[in-house]
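All protein chains of the complex are present and in place, except for one that has been dropped.
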Amino acid sequence: MAAPKGKVLLAYSGGLDTSCILAWLLEEGYEVQAYMADVGQEEDFEEARAKALGLGASKVHIVDLRREFVEELIFPAVQTNAIYEGVYLLGTSLARPVIARSQIQIAQAEGCTHVSHGCTGKGNDQVRFELAYYALAPGIQVIAPWRVPAFFNRFQGRNDLLAYAAEKSIPVVQTAAKPWSTDENLFHISYEAGILEDPNVTPPHDMWKLTVAPEDAPNTPERIHITFEAGRPVRVVNQDDGTAVTDPLDLFLYLNALARRHGIGRVDIVENRFIGIKSRGCYETPGGTILRVAHVDLEGLVLDREVRQYRDEHVTPAFSKLLYNGLYFSPEGALITSTIAASQKNVNGVVRLKLYKGNAVVEGRFSETEKLYDMEESSMDVQGGFSPQDSEGFIKIQSIRLKKWGGKF
Amino acid sequence: MAAPKGKVLLAYSGGLDTSCILAWLLEEGYEVQAYMADVGQEEDFEEARAKALGLGASKVHIVDLRREFVEELIFPAVQTNAIYEGVYLLGTSLARPVIARSQIQIAQAEGCTHVSHGCTGKGNDQVRFELAYYALAPGIQVIAPWRVPAFFNRFQGRNDLLAYAAEKSIPVVQTAAKPWSTDENLFHISYEAGILEDPNVTPPHDMWKLTVAPEDAPNTPERIHITFEAGRPVRVVNQDDGTAVTDPLDLFLYLNALARRHGIGRVDIVENRFIGIKSRGCYETPGGTILRVAHVDLEGLVLDREVRQYRDEHVTPAFSKLLYNGLYFSPEGALITSTIAASQKNVNGVVRLKLYKGNAVVEGRFSETEKLYDMEESSMDVQGGFSPQDSEGFIKIQSIRLKKWGGKF
Amino acid sequence: MAAPKGKVLLAYSGGLDTSCILAWLLEEGYEVQAYMADVGQEEDFEEARAKALGLGASKVHIVDLRREFVEELIFPAVQTNAIYEGVYLLGTSLARPVIARSQIQIAQAEGCTHVSHGCTGKGNDQVRFELAYYALAPGIQVIAPWRVPAFFNRFQGRNDLLAYAAEKSIPVVQTAAKPWSTDENLFHISYEAGILEDPNVTPPHDMWKLTVAPEDAPNTPERIHITFEAGRPVRVVNQDDGTAVTDPLDLFLYLNALARRHGIGRVDIVENRFIGIKSRGCYETPGGTILRVAHVDLEGLVLDREVRQYRDEHVTPAFSKLLYNGLYFSPEGALITSTIAASQKNVNGVVRLKLYKGNAVVEGRFSETEKLYDMEESSMDVQGGFSPQDSEGFIKIQSIRLKKWGGKF
Partner (left out) sequence: MAAPKGKVLLAYSGGLDTSCILAWLLEEGYEVQAYMADVGQEEDFEEARAKALGLGASKVHIVDLRREFVEELIFPAVQTNAIYEGVYLLGTSLARPVIARSQIQIAQAEGCTHVSHGCTGKGNDQVRFELAYYALAPGIQVIAPWRVPAFFNRFQGRNDLLAYAAEKSIPVVQTAAKPWSTDENLFHISYEAGILEDPNVTPPHDMWKLTVAPEDAPNTPERIHITFEAGRPVRVVNQDDGTAVTDPLDLFLYLNALARRHGIGRVDIVENRFIGIKSRGCYETPGGTILRVAHVDLEGLVLDREVRQYRDEHVTPAFSKLLYNGLYFSPEGALITSTIAASQKNVNGVVRLKLYKGNAVVEGRFSETEKLYDMEESSMDVQGGFSPQDSEGFIKIQSIRLKKWGGKF
């Protein structure tokens, strides 16, 4: 017999919240399928599958999105040096498009009329998921229980959820809950809420999961070379042990491992949510931090000045903001994304880095193919490339309008 | 008897180049006064004074510009988080306006018809000095010997200068010349040219002058609090030894000392000069690096989202670029600078930092006066500030135009 | 006896909608005061006052805001050449801040806990009024009946309102309703909805109220001079009859009269509302259109190139958008507005215009005080201002980076 209210594809994590939501949706009269996206987070997917089925899910979908996450989202973010409010590398935002897209694809294949998620009503993620849903499937119906009064009035705290779990025989893991929330994927982990809500509380030493503290990192630096083609990393070579990696996913995971060891990629900020409130977030983005340092550096060597400036002013902020606000799938998203490849054709070369106690230090860079940098021309000692008198004319022309303004100091 | 060609105020450093220029200007028939700006560089000003007088300068002016450099240029740069091409904190660029302004003031007071400098014809500094000269004194005449054929054809290398120095009895310091050039002030030091012209050459360990290497920094972190008012640092307190500094110049020099000890503030980049060529520069900006980290962080806590975004997109890049290009004294410079104070009214608060082996790590921040961050409101656990249904409407309204575009993936 | 639910200050127009709202608010248990803003619209304020009192309003406030509308909103819009989506001169948006501010001032003086308005739930005006209310009085409560189910479900069309009016003895004007809605003030009138909702329907000849059709305008042009100081119009002189006007309000109304006669200032567009939907609007902005043409022209003569470009890219679009979206009273509004005066210091001079059948044609301009334009310098026939060789150097320097890219066509 068909569920009276239709079929829902629920983004499921295996945790207390989405397990209760699963049970509640069934109680409300929906057929529920569970959907789990593997974007590289640490998770026991098979245990979660069993749990969802045990709760009454009619089907469980577990999808490995790690490769498309790296190739379609992370690498373009590297190419644009994407960053939010000067500090945050957008780790959660970057995963949302691949997760939402896959959820919609499955929902459509399975004939689901609804999708559902466990995001709160105060955060960015509800916006990111739902704007993607609506953009990709305008007719889809969304159930956001944490915004449904019947749900949020019934479950006013963790104890209500635990009581419901007991009633519904939902297995609850007996580990003590951490006093913060996390969102993890292969690019980053975020920590927020709980004790972190006071922006003056220093995150505890044992909170950080993806990197060691700089203080605990080796006393000896490690050196690597990263090769970029068209702005995408294509090869990492460890200069100390000769390890070489080229597969995009492997390469990224290898950089994560290196950065973890050397304590690279932690930030702690107060940021502005799309929803208009400020929130405090701590983030670890190990491999992504190294890649950003290297890519920014290589662009100095091989990118034309005006291309760089245009990209910095007109692409990077717009791209970063649309990712943060959940507008990757949008008309403007398509337009802005189309400029990325056009800006990166010449970003070919190698950056040499030293990793040491929280620092990713550039020690040199070169490009076999791109010759915008010209040693002789830039030399202060050599006459080359152009005549000093050219500078004279350049300055004189630049000064014409300044002289008109002159004298006002 | 008046000099047949007029009176020149030469920006003088005491080094080989400007000493030869001084002698050459006299030979050409000018009266020459020497001008030295103290912007915090390591220099024996009195020795240089004696040298200039010995060479025939009719007067030597030595002006302490350190305080106005900190208060009028460095602090506004901190307020705007000024940065060039994502990495360079603009240390040389920031000093140029105060140096050029003072040189013009003296030139006018002394009745000089000309000003002169020792900058090469390929660099940014010739542009920065001269655009400032022309903007402040439209009628001034500029002598840039390194762009005058009679000069640069005669002095084609260091040996020609040394020979001329011998001929003119110009004392030459007998230290071996470093295989790079530097420009130093209290905000930073730059290294370029010589062996650094190959962008793949790692700067030698003993090049760096203002900071220790992270590897040589203490194994124990040091903690400080920096208080900002209207975006300007007004107090630094060392949490380990209780040192407190409030005078702007002292405060800045104290941060320099701390950053030096902990190896903070080195960068190594290839940048794009205004003159259209790329060049490689290494920079140490110790105190400025700490201030930038702290100021960016505090803005997260106290600045309105849209003010921050407007400033980030419309003020910071424009301000940074005009400093780099030598257009601080310009109509647009006056306009852009006028927005800084308006953007910083609410940037009041304290940032807590840990300094450790190259890292300036934010450990927390608070503001007694600014309440844009609201713990309850941003809490995921508490119903506060607004209703979850408001988010529903917000998302629905945002999705209207996306649904029109929908389905194209 | 105090009203059980509190005191409301209702933005009242005297029309059917707000009269029904007034009656309904009383029925709901509020004390109601009526508020009417005179921003230059054609209206019988005293008749409306009597009507409101007759309906049960405890007090009626009629405030003449015309002068502050001109001086605080319209003239800054002229100074920035404010325009939305390339065509719309923002006439409705510009009036909202003065109306909302005055409403809040009165509400606070009268101890009203609530404010109310008659805007629909699909338009921009609800947003503009309410964001201003909340920004100016964070604790104020807003009643928007057209978004209250008890109201909008009860009054589903004009007939329901008419029935309610009959029941409540609300006098209804017996003129046939126009098949479109209007919003009028001294800067403009808008027409939308009704037959205009089909964007391919040409507005009927008799719709336009503030201007004659170009076809009906005189066959003889009329000529005027407009003098600007700091970008604000300070004097209009009619060259044909010698009329001279200098008072800001009079000057603006005089330009309206001239533009009306010559059929100047009509536009018809499809625009994008803040609320995410497109709508078709027709607008007449007679005097404002002449002022925009004249001000843009004068800036060509007296504004520095880079100031103009900075303002055009970083101020005009931002200022226009924040007006349109109702964010004039906001942190970013304060910041952006602060740049206007700084950009207009030199906008002093006179523009000569010919008005003829829909056209405001610039026939010349001059400035007694600003000398950025230099006839000799710009002359192609005269050697002046700078040497042709300077251009040579300028071009050579500009070409350095292009040659690197060269050959790719």
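To keep things simple, chains are lettered A, B and C as they appear, and every chain counts its residues starting from 1.
We adopt the following convention: a contact is a pair of C-beta atoms (placed from the backbone, for glycine too) under 8 Å apart; a residue touches a chain by one contact, two chains touch by 3 or more.
All of these numbers come straight from a predicted model, not from anything done at the bench.
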Study note, to complete from the structure: Per the whole complex, from C:Y283, C:F319 or C:F394 the residue touching the absent chain is C:F394
Check your understanding: Who touches the missing chain here, C:Q33, C:T211 or C:S279?
Key -> C:S279
Review point. Of the residues listed, A:L9, A:L22, A:L323 or A:I397, which one is in contact with the missing chain?
Key: A:I397
Review point. Mind pulling the subunit B residues that touch the left-out chain?
Key: 304-306, 371-372, 374, 377, 385-387, 389-394, 396-398, 400-401, 404-405
Check your understanding: For subunit A, which residues touch the unseen chain?
Key -> 272, 275-277, 304, 306-307, 309-311, 314, 318, 327, 330-332, 334-336, 338-339, 342-343, 397-401
Revision key, fill the gap. For subunit C, residues touching the missing partner are 81, 85-87, 101, 120-123, 126-127, 130-131, 134-138, 144, 146-147, 149, 152, 157, 181, 192-194, 197-202, 214-215, 221, 266, 268-273, 275-280, 296-297, 300-301, 305, 308-309, 312-313, 317, 321, 327, 329-331, 334, 352, 356-359, 361-366, 372-375, 377-381, 383, 385-389, 391-392, 394-395, 398-399, 401-409
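The criterion applied here is as follows: only the chains that are shown with their structure count from here on.
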Check your understanding: How many angstrom lie between the CA centroids of subunit A and subunit B, rounded to a whole number?
Key -> 33
Exercise for review: Just give me the whole-number Å value for how far the CA centre of subunit A lies from that of subunit C.
Suggested key: 42
Point to revise | Two or more partner chains touched - positions in subunit B | key: 272, 275-277, 309, 327, 330-331, 334, 398-399, 401
